[in-house]
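Heads up, one of the protein chains got dropped from this complex, but the rest are sitting where they should.
By written order: A, B and C. Residues from 1 in each chain.
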Amino acid sequence: MASLLPLVQTRSNTVNFFMRRSGPELWKTLTSVSKSGQKKGRRNTRQPIRPLNRFYRIGSSPMKVEFAGLNAPMRMNQDQGLLSIAEQTEDEIRDSLGGVKKILEEKDTGKKKRNREKLHPMERGFSGTQLVGQKLGAPPPVDGVDFDDFETYCLEVKRTSNMTNVFGRVHTMSALVVTGNGRGLAGYAVGKAPIHRTTTAIINGMGMASRKIFHVELHEGRTIYQDFYAECRNTRVFAQRRPRGFGLTCHPRLIKICEAIGIKDIYVKVEGSTKNYLALTHAFVTGLLNQETHQQLAERKGLHVVEMSPSRHFLPQIVASPISVELKTEETLEALDRLNLDDFYGEGRYPLRKPKALPFFSNLEGHLDARWRKHPFRNQESTMIRLIADNMVPRWTRDARAAWAEQRNERMTTGVEPMPLGIGLSHVVPKKED
Amino acid sequence: MNTVTIQTSMLKLKPKISAFTRLSTEVRQSSQWVKASGSSTTDDVNIEKLFVEKNVQKLLTDLTDIDLEHKVFRPRRTSIQQRSHFALMTDERLEKTRERMREEARRFLQFVPVKEPRQETVQTLAKDAELKDFDTSKFVFTDITFDATDQDRTVVVREPDGTLRTANPEEHDRMNRTYYQKPNRPVNPPPLFSDPYLQQALDKNEHEFVLDWSCWFYEPDDPAFVRLSQLIFDRINETNKFHVITSTRHFGSFVFYLALNDNIPKLLNYFGSFGRLSDCANLIRLQKAVKPDWRVTIAQGDSEEKIVKDFIKQNARFRDQIGDLLNFINNGKVKQDQDLEKQTFGVRERVGRMDRRKARITSANVRGVEGPLAELSEEYPVKVVKSEGSGERDAVEKKDEGRGKGRWRSRDQNSKEDKKKD
Amino acid sequence: MLATGGSIARRLIHSSCRLACEGKTKEVPSPEEAGYAYNHVERKKGMYKPQHSIAEQISYMKSRAYAEAYKGLPIYRWYKRNIKGQSKLQPPPRLFCIDKHGRFNLNHACPVCRDEYLYFDYRNPSLIEQFLADGTDQPIDILKSGLCREQYTLLRAQLLKAREHGTITFGVEFRNFDYRQWYKSWTEEPGKPVERAGVRLQDIHPDPLVHFPTFKNDKNNDWDQWWIRHDKFAKKAK
């Protein structure tokens, strides 16, 4: 609250430290950085200049003190002192207490806040703040071909740099983008853009990806035909077919690729470098493209392709038989084709099926003792399920069980059910009515 | 404590108990399986001996055809999830494998033994009047000696009024189920075997599932099992749903039960509608074998045609029920087979999803209407050309052909391989 | 000055909320008062889950609202637990989403608790079958289905009830009868027992034994001769 009367300072050369330097000069002593210091990047290591005059008035304090001439009018009559304390009501005190905080909060909202709507955890992508991993909608139509049922994901945005003689180190943003319609059509590409242009890099990527579309044949529209092995640079990918409803159990980037392609059930083990996402996508896609549908396999081998499913007690059922090639007979069959079909698709590699190792404590004395103590309670789980299934108890909460026990006890005490007594049970001593 | 003289009352009683139960079955006059209403002659016929006879067994096995696809190996829910396995087979190997599976299917179709139900009455072993009201509830004693099997385990009940009696079949089996647990065999019979839920299951054509579970849950000579299976057989017979039970292990006892109560016209009609004369003849021979009435005998050399005609002539009263059979014999018309497919559709297990794979494209129907070009194939001649893409593989290494050859194969071997294939 | 004001306020708020929640457990607000947690209500904590009959549930599962909400996928696909890191390293599942009074214990309940119409019941097998592994009659893993422990117990209980009431059929074990045990006059040996459940591929289709020409590098190398020549040479060298 500015003072009401213009303050006239009569003496100008008063030896008063506070008057010798102005506010900004004093702040420079704290925040100035020499020329060479700035070169070495020390500009913003100093503390920022704080605008004190926004919060503190000279002479203002929690107790409202009126200094004559500063924040109160000069009074002619001298009887009162220059200082007087004004009475403050309760809420005034409280306002003044939180005054500073209120100003700071208002200041915050002022800052331009990125109004990002809260994303559902499923669509939040890989890190929640960046675009990587989030659905980016359909790529733009390319000369008449529109991709409206396509879905694109950005798998990776990184800043690559290149040393040139003229500009020195030139940074470019590169974005790996995969797009697909979820029914076997997909494409992936790397879009590039100058520094800080991540979005344009992604848009370029989408444009290029929609030009390089490949088609993948899917078994029953949900999984791959054969378990394949593929490698690119230092990434080795082992993919295995899985039954319906299994879901995607693979590298997070591969989950996005499978969603784009439309694969619903797969297990992929990635070995070697898992962070080189381009090599990963390239390996996985080459593996997919080398897949053979049952019809193609039948054509190539000239034999019936037969499915033996466990739910049918492994009864052989013909799935595909050769059309253009005539069927081989037992004599013309090579010894190679008699072998197990799955051995041919791993380039000599077999999936690693390690038996789950027992924990180190499995036969230590303490653990065996614990198992001995738990042994009598092994049947509780199935008894719980049995009781709920016979709706003895609506829910397995303690109250419900206590209520059930209470009800049976009350039925026995009132005599609806015979009180159990006899061998092995203690006598029921009737309560003495004293 | 004075030395307890071991009065082996129980010991003496034990052999007698098992003797009691076996003896009594023979003396019964009319067996449970023969409903008095149907059969004209009420003389005692020993069902078990009849069922086990060689020719009856042969007739029953002939009548049960083996349908691998829809019945014996129809998709069922397994307990552990496995992947389906793919293999390459030539015709001969496929035929050999299916023959082995058919052999195994024959063992899957082993008949459930048709037995007289055990006696409901119980023998009182001892009667102690002074023990009356010694306890409010009964005491059930079960002998869990190691070498006792489910059938001859002794179960004894002491009533509150002091009498010691043997257990009736229901208690006997319940004790077996309590002390010797097996998967899918709870202590109390599941509600599926009693009516509201039984009828719901039968409406969904799950007769085979109910019969399978009941023969796993009950003993064959359990009165409850006999009643349940007869109930289900009657309902099948009423609703003419024979497709539900053909080529299952219960078809033998079903046909035997019909032959005993000689209401086989509907089944005859069912066989007649598909024109399976041999089955009709077998059925009639079975009927004769089970009910040997002297007036009508079948000579050895008779042809099936003749047998069926004679039977129809003799039993004029069935005329209205065997309409399809008649029109098949008179004018050789057979009901279409597609309704058989429709009927068995209901039986298919609801395993996750129906395999709605459309008809498989084979070299036979690739040019026809079921092939890829359905209607067009009538107007235009269909020519099968191998697409050039699949012919020779591009530079990318081919699927590993050859023995033990990894990716590092010499270039020329690769091209030689392609030329041989085209 | 700034700090003291904040800490006073914080202590003030903290004590009041502790008082409030003790107060809440003592007297339980009635459903009308606390309100029902319908599907469109975002924050469900403290509200009651409405009770619906099985007929409503079946008609709801056929309705358009259900189809739009779950888009044909099983309902546990549209639920992700709020955990950091991979789903393989999940913490143990929560015990229950709905407390003993029927009120929601938390805002984001598990897939079955959060939907007002859905609860496991043997008369509606389609909901139970969503949680079964394909082609089997066993439920999927609890961590994969995202259910709380109580709902998983109810799932297994209602699955057992559905099996016993016939709404969910399964492959019963095959009972091999030994006829000699049932018929005195039967003398034949019973065939090899046949097993339906738990059968493995190798039992039914053993791999064929294929004879391959042996591929040996050192063909016609007679090592004894080699040693003889070596001895002769060594003797000469000495």
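The working rule: contacts are C-beta pairs under 8 Å (C-beta built on N, C-alpha and C of every residue); 3 or more make two chains touch, one makes a residue touch a chain.
The rule we apply is simple: contacts and distances are computed from a predicted model.
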Checklist outcome for this item: The chain not rendered here carries, per UniProt and among "EKC/KEOPS complex subunit BUD32", "V-type proton ATPase subunit", "PIGC acetylglucosaminyltransferase" or "Small ribosomal subunit protein bS16m", the name "Small ribosomal subunit protein bS16m"
Item to check | Omitted chain - touching chains that are shown | outcome: A, B
Next on the checklist: Using the document's definition of touch, tell me which of B:128, B:150, B:293 or B:378 contacts the absent chain.
Outcome noted: B:128
Checklist entry - Among B:46, B:121 or B:137, which residue is in contact with the omitted chain in the full complex? => result B:137
Checklist outcome for this item: Filtering B:156, B:226, B:244 or B:325 for touch with the omitted chain leaves B:156
Checklist outcome for this item: Where chain B meets the chain that is not shown, the residues are 1, 4, 6-11, 13, 125-126, 128, 130-147, 156-158, 162, 164, 171, 175, 178-179
Item to check | For chain A, residues in touch with the removed chain | outcome: 376, 418, 420, 422-425
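One rule holds for everything that comes next: only the chains that are shown with their structure count from here on.
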Checklist entry - In terms of Cα-based centroids, which chain occupies the most central position? => result C
Checklist entry - What whole-Å value do you get for the distance between chain A and chain B if each is reduced to the mean of its CA atoms? => result 53
Next on the checklist: Show the residues in chain A shared as contacts by 2 or more other chains, in ascending order.
Outcome noted: 243-245, 308-311, 313-314, 316, 340, 386
Checklist entry - So which bits of chain B are touching at least two other chains? => result 75-78, 81-82, 85, 87, 97, 101, 104, 186, 349, 351-352, 403-404
Item to check | chain A partner contacts - residues on chain B that touch it in the complex | outcome: 68-69, 73-78, 81-94, 97-98, 101, 104, 134-137, 186, 349, 351-353, 360-363, 366, 384-386, 390, 396, 399-400, 402-404, 406-407, 421
Next on the checklist: Can you tell me which positions in chain C touch chain B when the two form their complex?
Outcome noted: 129, 132-138, 163-177, 179, 181-183, 185-186, 191-192, 194, 196-198, 201, 204-205, 212, 215
Next on the checklist: Going by the contact rule set out above, which residues of chain B touch chain C in the complex?
Outcome noted: 48-49, 51-52, 75-82, 85, 87, 97, 101, 104, 107-108, 110, 112-113, 115, 149, 151, 182-184, 186, 190-192, 197-198, 200-201, 206, 209-210, 212-213, 215-216, 220-221, 349-352, 403-404
